[in-house]
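Pasting a structure here, questions to come.
All protein chains of the complex are present and in place, except for one that has been dropped.
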Amino acid sequence: MTFESYIQIRERSEQLCANLETEDFVIQAAEHVSPAKWHLAHTSWFFETFVLKPYLSDYQEFHPDFSFFFNSYYNAVGERTVRNHRGLMTRPTTEEVFDYRGYIDEQMKTVLENGLTEEVEATILLGLNHEQQHQELLLTDIKYNLWQNPLLPAVINIKEYLKQEEGGWIKMKSGIYEIGHEGEGFCYDNECSQHKVYLDDFEIGSQLVSNRMYLEFIKAGGYEKPDFWHSDGWTWVQQEAITGPLYWIKQGGDISCYTLDGKKELDLDAPLAHVSYYEAAAYAEWAGCRLPTEAEWEVANRKFSWGNRWEWTNSAYLPYPRYQKAPGAIGEYNGKFMINQMVLRGASVATSPGHSRSTYRNFFHPQYQWQFTGIRLCKK
Amino acid sequence: MTFESYIQIRERSEQLCANLETEDFVIQAAEHVSPAKWHLAHTSWFFETFVLKPYLSDYQEFHPDFSFFFNSYYNAVGERTVRNHRGLMTRPTTEEVFDYRGYIDEQMKTVLENGLTEEVEATILLGLNHEQQHQELLLTDIKYNLWQNPLLPAVINIKEYLKQEEGGWIKMKSGIYEIGHEGEGFCYDNECSQHKVYLDDFEIGSQLVSNRMYLEFIKAGGYEKPDFWHSDGWTWVQQEAITGPLYWIKQGGDISCYTLDGKKELDLDAPLAHVSYYEAAAYAEWAGCRLPTEAEWEVANRKFSWGNRWEWTNSAYLPYPRYQKAPGAIGEYNGKFMINQMVLRGASVATSPGHSRSTYRNFFHPQYQWQFTGIRLCKK
Amino acid sequence: MTFESYIQIRERSEQLCANLETEDFVIQAAEHVSPAKWHLAHTSWFFETFVLKPYLSDYQEFHPDFSFFFNSYYNAVGERTVRNHRGLMTRPTTEEVFDYRGYIDEQMKTVLENGLTEEVEATILLGLNHEQQHQELLLTDIKYNLWQNPLLPAVINIKEYLKQEEGGWIKMKSGIYEIGHEGEGFCYDNECSQHKVYLDDFEIGSQLVSNRMYLEFIKAGGYEKPDFWHSDGWTWVQQEAITGPLYWIKQGGDISCYTLDGKKELDLDAPLAHVSYYEAAAYAEWAGCRLPTEAEWEVANRKFSWGNRWEWTNSAYLPYPRYQKAPGAIGEYNGKFMINQMVLRGASVATSPGHSRSTYRNFFHPQYQWQFTGIRLCKK
Partner (left out) sequence: MTFESYIQIRERSEQLCANLETEDFVIQAAEHVSPAKWHLAHTSWFFETFVLKPYLSDYQEFHPDFSFFFNSYYNAVGERTVRNHRGLMTRPTTEEVFDYRGYIDEQMKTVLENGLTEEVEATILLGLNHEQQHQELLLTDIKYNLWQNPLLPAVINIKEYLKQEEGGWIKMKSGIYEIGHEGEGFCYDNECSQHKVYLDDFEIGSQLVSNRMYLEFIKAGGYEKPDFWHSDGWTWVQQEAITGPLYWIKQGGDISCYTLDGKKELDLDAPLAHVSYYEAAAYAEWAGCRLPTEAEWEVANRKFSWGNRWEWTNSAYLPYPRYQKAPGAIGEYNGKFMINQMVLRGASVATSPGHSRSTYRNFFHPQYQWQFTGIRLCKK
């Protein structure tokens, strides 16, 4: 791996924040989101902790307290800020965080130009994938944080809603398939090991559910009757007073939506975004269909186009057969989250270039709407 | 089906409550448990609602308000008491509830002796299985409710802890297996349809984890270090200040436990009970093993004895291929709970006779300890 | 003091519960109310703890655990049940509690017939006043507990709403007055010591605010606009979604209310009941008036009739000059509650005979509605 390939990925994180005001870097509007400043620092902390400290001789850490500030959840690495206090840490300032990134990159340059053992290269590769993962969170968290503000500021020029044609159904035959990652190329431990699954015949949609289709569900009283919802889903709808996807703004008859590029009219022919698993499952039930399993999605994915929305599957996030988590702190990357979350497949408009593949297992708790999540159906 | 077979199952519910004081029937110590009185009435409400009202001509309902009081979660059947207010309903009294049961049984006698259509018989059969399911909840809820009381009263003579021998490992071969219910005999909709699964080679324990083995985990600091826990599990341990299985009483060096038959010394050679999924998974991790999937459990179950504890599996409660929920309110029985819960297999010392089978899918949220839950391991 | 005078007061507690079902004695619908069973036992515990144990030689306590169960808040007397768990204690049963009362009375008979030191007599007198205080709580808590039940049972034959005539204004002159208790006769420590206060001229209403008058306030949008409310009061109205006094039942145009004698039509000419201090103050503001201070109430009380409703004053519950709390556990009776509560003066339809006097200082937190609380106005 070269420093150029490293720095190209790293720089994207900063480019995404180019239009933010200093104040925008600070806040955390909910426990499950983080401040932009935190993402920028945490991704650097990853390289400092797992590459520079162990492998760069007489490395001087940038600041003794940063490990406390910017460790996310790696218990093995010691104490850390309480998650919902990230938004109260005004120091280190945004400028200091950018200095921190610069310092880390400079040190990483040395490491990368000294030539790498396989072990170090693997860790750096993980760090870059980690950075890309946080680039998507950076976008979704900035969106969620600024959404709190009645001014609905436009901060990042991304087209979130891309038209798509009406789609049909793709027939798949029953039999034994292999899923999971195999061979060369990076993957997370949760994609391993490749293994056989038996699938029945199924039919999967070639297109995502559009805003127009979802609007039908709403008009049919989808959020007013428990009939189509999971029990936990209906409780969520009532307790949180949910009436539609996140970021929809209903004024009179019109529906607009908040995007990173500001308030926009809702494009009815574009794929739906920002629904929770509960909403995805309720919609599927109402439509007389079901959500695909992650295995069905993976074996069929070559037959449809994807990458616009993270697609909720009806598979819980659990280990594959013969799953082994990596030793040490790195092992906390995936395994410990394998409960209470549902798998999403594909990628989204916010996913970093080069960070998607057909075996990728994304996962979130079923109530979250703030990612660019959408719906693909299977016939019952 | 005869009235005798019907009444035999119904009477067991009342026998279980024989030693309760009137006061004991009233309380609800947590939202996820219900008062004994409520179980006795709700199981009768089931027959009134789904059998007597639709199928017995000019049936007179026992009391116009009981449907409101004793509907559990069937939205299609209309309004109901807020779940956590069940324990505040002092009227109808326990005596009235027993009268209600008598009235329902008398009316059911008429139905049963008039000869049954297949449809009615199926519904009654479901009602009896529903009653048996609530008989187990009756025991676990009574235990939880009376556990709040420092007097630790003995109310039901059940031997909760039965010795077992040390066990070994059972080897199973990879290949395609069929799981799920097939053919004659009752099953819930969630056991259907029978379908093929592909399994790799695996080894499963012939015995359950004992109190002695679990105590090792505790002594090794199992509840003090996050290392072995899921992230959500560790949060649970810390927020709820969990230090061991439910109902354990530590005094000095001794450990005793609360049982339905009062306070007992803990039998170290008996199978562990009252652990959450989080604890089961953490123990397995600490032991260098894993929990079985429900498919692994089902294909191997003939090779080991089970029925003493509900066994946490590492499978989320999700629909089988081609799962169809029953039409109408009955359809709310299972399908809508297929999220956020983990499957337990087997049966327990509290399960009613004749209510267990190898395809049975029990399910609870991962934090609950109040059922008779235990651990069976698989090799990694 | 004679045993007859003692037992006459004690028996009233039991008479009040004559129509309760066993189940009704158990529940606790909110943390600030207690189960009927608890009141019956706690008042007996008071005599056991402060009279029998210290003064009756070789007294055998009724049950070793009862002190734990039935201590209310006397920290000096040791551990006690968590307040909001009182409703989960099904044992001791109601019957055992009645046995407990019988045992205590029998022992007290011995004490009372042996002749008393002044100290013991004073403690018994306090115990009887304590019992009478709990008799009123018994009524208000039973009402609150059974109000949860859609059946709205009638359990105690008390006429809660008594008509009154329209009233006028009573003029009082400025000057130095003496308030607080002086001379013979029982009083609580919080009524001492008698002391001088300077009052300006004021005018106080001769009658209480009626349901009719309060209804005007509601119709004028009293609960929809913040204008008349304290800031904390308005927060309370919005968070608790308060739209009127407790126990009012609005159906179409009609207003009925729940009483201990069951559901009744609301008598518009009777004095308003079950309003919080926040509501009393907001009504007064809306009416262009104010609430009296406790000093104003006390100096004027001979000029109007009172005793139908506890009357919210605009005085905070604070110690009088030279206030001394009693030594030992008895000292916890009043002093430690002298913060965050407002003083109520007078008495109510639920107050026990012989338990009211013009210097009596009742006190509750400003949000509570469940006592028989009403409003008397002063001119601004």
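When the chains are written out, they are named A, B and C in that same order, and each has its own residue count from 1.
Keep this in mind: a contact is a pair of C-beta atoms (placed from the backbone, for glycine too) under 8 Å apart; a residue touches a chain by one contact, two chains touch by 3 or more.
Since the model is a prediction, treat every value here as computed from it, not as a measurement.
The hidden chain, counted over the whole complex, makes contact with A, C. Per the touch definition above, the residue from C:Phe47, C:Tyr161 or C:Trp229 contacting the chain not shown is C:Trp229.
Only one residue from A:His85, A:Lys159 or A:Lys250 touches the chain missing from this view: A:His85. Counting over the whole complex, chain C has residues 73, 75-76, 176, 195-198, 200, 226-227, 229-234, 277-278, 281, 290, 314-316, 318-319, 321-322, 324, 336-340, 342, 366, 380 touching the chain that is not drawn. If you put the missing chain back, the residues of chain A touching it would be 21-27, 29, 37, 65, 68-69, 85, 87-94, 145-146, 148-151, 153.
In the analysis below, only the chains that are shown with their structure count from here on.
Rotating chain B by 180 degrees superposes its CA atoms on those of chain C, with the angle stated to the nearest 5.
The central chain here, found by comparing per-chain C-alpha centres with the mean of all protein C-alpha atoms, is B. At the interface between chain A and chain B, two copies of one sequence, more than half of the residue numbers in use are shared by both copies.
Annotation: 57 Å between the Cα-based centres of chain A and chain C.
We define each chain's centre as the mean of its Cα atoms; on that basis chain A and chain B are separated by 36 Å.
Multi-chain contact residues of chain C (touching two or more other chains) are absent.
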